[in-house]
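The other protein chains are all here in position, but one chain of the complex has been omitted.
Each chain carries a letter (A, B and C) given by its place in the written order, and its residues are counted from 1.
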Amino acid sequence: MKGFAMLGIGKVGWLEKDKPKAGPGDAVVRPLAVAPCTSDIHTVFEGALGEKSDIILGHEAVGEVVEVGSEVRDFKPGDRVVVPAITPDWKTLDIQRGFHQHSGGLLAGWKFSNIKDGVFGEYFHVNEADMNLAILPENIPLEAAAMFPDMVTTGLHGAELAEIGLGDTVAVLGIGPVGLMAVTGARLRGASRLIVVGTRPNCVEVAKAYGATDVVNYKVAPVEDQILELTGGQGVDAVIIAGGNSDILVSAVKMVKPGGNIGNINYFGEGETLPLPRLEWGSGMSHKTIRGGLTPGGRLRMEKLVSLYEYGRIDPAKLVTHVFEGFEHIEEALMLMKDKPKDLIKPVVLTK
Amino acid sequence: MKGFAMLGIGKVGWLEKDKPKAGPGDAVVRPLAVAPCTSDIHTVFEGALGEKSDIILGHEAVGEVVEVGSEVRDFKPGDRVVVPAITPDWKTLDIQRGFHQHSGGLLAGWKFSNIKDGVFGEYFHVNEADMNLAILPENIPLEAAAMFPDMVTTGLHGAELAEIGLGDTVAVLGIGPVGLMAVTGARLRGASRLIVVGTRPNCVEVAKAYGATDVVNYKVAPVEDQILELTGGQGVDAVIIAGGNSDILVSAVKMVKPGGNIGNINYFGEGETLPLPRLEWGSGMSHKTIRGGLTPGGRLRMEKLVSLYEYGRIDPAKLVTHVFEGFEHIEEALMLMKDKPKDLIKPVVLTK
Amino acid sequence: MKGFAMLGIGKVGWLEKDKPKAGPGDAVVRPLAVAPCTSDIHTVFEGALGEKSDIILGHEAVGEVVEVGSEVRDFKPGDRVVVPAITPDWKTLDIQRGFHQHSGGLLAGWKFSNIKDGVFGEYFHVNEADMNLAILPENIPLEAAAMFPDMVTTGLHGAELAEIGLGDTVAVLGIGPVGLMAVTGARLRGASRLIVVGTRPNCVEVAKAYGATDVVNYKVAPVEDQILELTGGQGVDAVIIAGGNSDILVSAVKMVKPGGNIGNINYFGEGETLPLPRLEWGSGMSHKTIRGGLTPGGRLRMEKLVSLYEYGRIDPAKLVTHVFEGFEHIEEALMLMKDKPKDLIKPVVLTK
Partner (left out) sequence: MKGFAMLGIGKVGWLEKDKPKAGPGDAVVRPLAVAPCTSDIHTVFEGALGEKSDIILGHEAVGEVVEVGSEVRDFKPGDRVVVPAITPDWKTLDIQRGFHQHSGGLLAGWKFSNIKDGVFGEYFHVNEADMNLAILPENIPLEAAAMFPDMVTTGLHGAELAEIGLGDTVAVLGIGPVGLMAVTGARLRGASRLIVVGTRPNCVEVAKAYGATDVVNYKVAPVEDQILELTGGQGVDAVIIAGGNSDILVSAVKMVKPGGNIGNINYFGEGETLPLPRLEWGSGMSHKTIRGGLTPGGRLRMEKLVSLYEYGRIDPAKLVTHVFEGFEHIEEALMLMKDKPKDLIKPVVLTK
């Protein structure tokens, strides 16, 4: 079969590989829609995961089951499924500690295009199908559904990490596709005022549709200064970091109230260390809590997202600005994520 | 001054009393809009709080400050304010335990018409004004604002007590005004499917507008049976009890999943004990957690509700079905709560 | 092989059964030490789990692995292991909800002597060995170790459910072996004053050794009255229910402060419903939270208990008052749990 792969740092291309096989609990899935992710760009062009060669890229897909192992109970060939970006090994003790994202070690629930071939192949392998796949109902368009495996779940996790309370004032730093879903997440958890930081007009428009109430342009002045001014010097109850460079924690700590929460879903790609500002962190005593975490994955999470969609609570279709028809357009879609044209939020490739 | 009072169990009427005076930290407020509450009915006609005589009724009001004590910093005569039903004594150790609702003892944050004269007077007294009042912005209509002191905050507290997670399936038992705000609360916390139990057409309509996705009629069959059937035998992740008689916990325990949460905001007026069903509670081992609690009050809570309104997250005006103009209509409004005509959700009395 | 079984309600005896076989992920274990539990008594003589016939009893064992399936990575024949009473099926969605105790349905993590043959056989079967067994270090005596599978973990879970904070005043209702470990649990979580309810002299002695500071005799007066008096009318911050009949929740609610927590680890064997006292539960609004739950099991939990023992934090050996040598004494040991002689806390049977 064919797959679009990282050949080495800075190099991508099509490869011919054997079609994967399903172990007893596993499934093989044919993608129906896939999406490239900024982290694919980090992986390939910044070497953020280190040197890798000939690994098929991609971790965002919905697809059709084509094969299941003998022990799979709940899925069968022909089923349309959502495939989470995070497909943990559920037979590790990390599960018992409550962190499936880190099953088998730090971030090791993230397998596609990281530990094994990703979803940009004609077929791909899914471990523990009963625990990691979710049925995709017929009435959800593929473009919208392709946002579930990573964009939606990661964005909502930002709101979870920030432990938002009813009526909180919340800042979301960064309104790329993940940040936009963090805006949705903050609204879903009951934020009142919802300040976003970003400049791209189409992102700003979607942010407002998702519930943003104020928009801050980081080009004008330091974002913490603007947000402190907007809040009468009080700062915000919670911050979700969904973008920014390695200094963004400094801004976040400065703009949050004592006792406030910072939830990070940004993938920091550079720098040996990330700085916290000492004084505004109360010299260590501010109770400004910092949580950063890889999104939950697995079946139940995807079922909950499907449920949120079906009951009209989320509208991820707004993220999809570019749709390609045909598997062969994967490279083109990926390059869009690299070049980030002005009107881009997120591309999706329909495979047929 | 005049006040509409409980004269004794089963008896109400107008009284003449001295105008209250503000202690150093206190305020005296003139009501602009008040609302009677089912709990006023419990208090007067069921004697739920025991024998009381000549106590002015009412605990839901927005008003205008007419006098403040010498130590009040943030309010002055002429300010329009929201007055929470719960006005704790903030100088008790219960505050330090984190339960302002129970400052000075069980439920003792509830002072109006319980421990002291309520808000159905020409003037009423508010303890610790800086801690218990919130500014009411000009752009919020009085009718909607009158829902903040109890209906909105109590309803949302139901969702807090039920610890709803993103994508949860939630049942709200009872869709009177508090239950309807619990529906809003469940939506605000990120419920996906939201099943309500109720029959009154106007309540059902508002429930749907607030986010209900399924409606169960308790007259048809036991609600737990219907809800288990709707959920394919799985039950719901969380239940909010916002109505029902003393057996409602039995239904709630039966319909919630193992590990699920039951949040109670119902005021149980009758019975020496409230039963839990032994087997469905896992013979004591089901991890079905039961939390029931008086709504938070105080200034910050009211400010958060105001903020939710101003940023368009809540729409309490839909609760108000009957508006009276003139203080003298309080009795009429109260009797509506007693008689519950078919088209009633909640009456408000504008005092001028 | 032989096994000591429930033949029917009220009837026990020895059976001959086939030796169990290990599936690919499973293990077969030979018991080294087993202990009968009051719940075995409930099961057999009260029919608490309904009619059952020819099911081998017992769910508390440490043993030696004699066979493992082909997929087992971390255990091999000859390993000495702790076998938790709760051995979940880790391939269910309930795991993803965070409740392994209820994997596959309410209480269904409890398999031994409930869903399948228990540990009172010459051999017994353990599902998902890598997830459900823990190594038993050589330096832990078998008698003490036999307390880990149920007594220790259940007792400590009581303290977890009661969410004890540093310096809390805690009441433990019932000081049988589980209640005694709840005393240890309360001490381990940082209780200061620790009031226990019980009368048996040897239990009282062990309770004091485990950290109890006050002892209340339930025969003298209602326990809630005594505990309220001991605490100057304030009540306690948390209650752990580890015994008592179906009315014990009434006492617990009465003795806990508003905002306090009740953790239940009692197995309620009788009654269709369990009553809560309406008024002391604040007519539904007291914030007295009620959590009852089956103990966690699985490997990590057992490893943590082993660790607590090895670092000298717990001393479960004090529970063991009767030691039998020889598998054939199981019946005798079980009958001790039924007859409860005065000097009994817990018997253990060493199988050789």
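Note that contacts are C-beta pairs under 8 Å (C-beta built on N, C-alpha and C of every residue); 3 or more make two chains touch, one makes a residue touch a chain.
For clarity, every value in this text was computed on a predicted model and none was experimentally measured.
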Chains still shown that are in contact with the chain withheld from the display: A, B, C
Residue, one of A:P24, A:P258 or A:G312, that touches the chain absent here: A:P258
Which residue of A:T153, A:T213, A:S251 or A:N266 touches the chain not shown here: A:N266
Among A:V119, A:V250 or A:L319, residue touching the chain not depicted: A:V250
Residues in subunit C touching the chain absent from view: 156, 159-160, 165-169, 185, 187-194, 213, 303-305, 307-308, 310-311, 313
Positions on subunit A contacted by the hidden chain, ascending: 48, 94, 97-99, 101-102, 105-107, 241, 246, 249-250, 257-259, 264-294
Residue ranges of subunit B at the interface with the undisplayed chain: 25, 90-91, 93, 95-98, 100, 128, 130-131, 298-301
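To be clear about the criterion, only the chains that are shown with their structure count from here on.
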Length of the line joining the C-alpha centres of subunit A and subunit C, rounded to whole Å: 42
Sites on subunit C at which at least two other chains make contact: 97-98
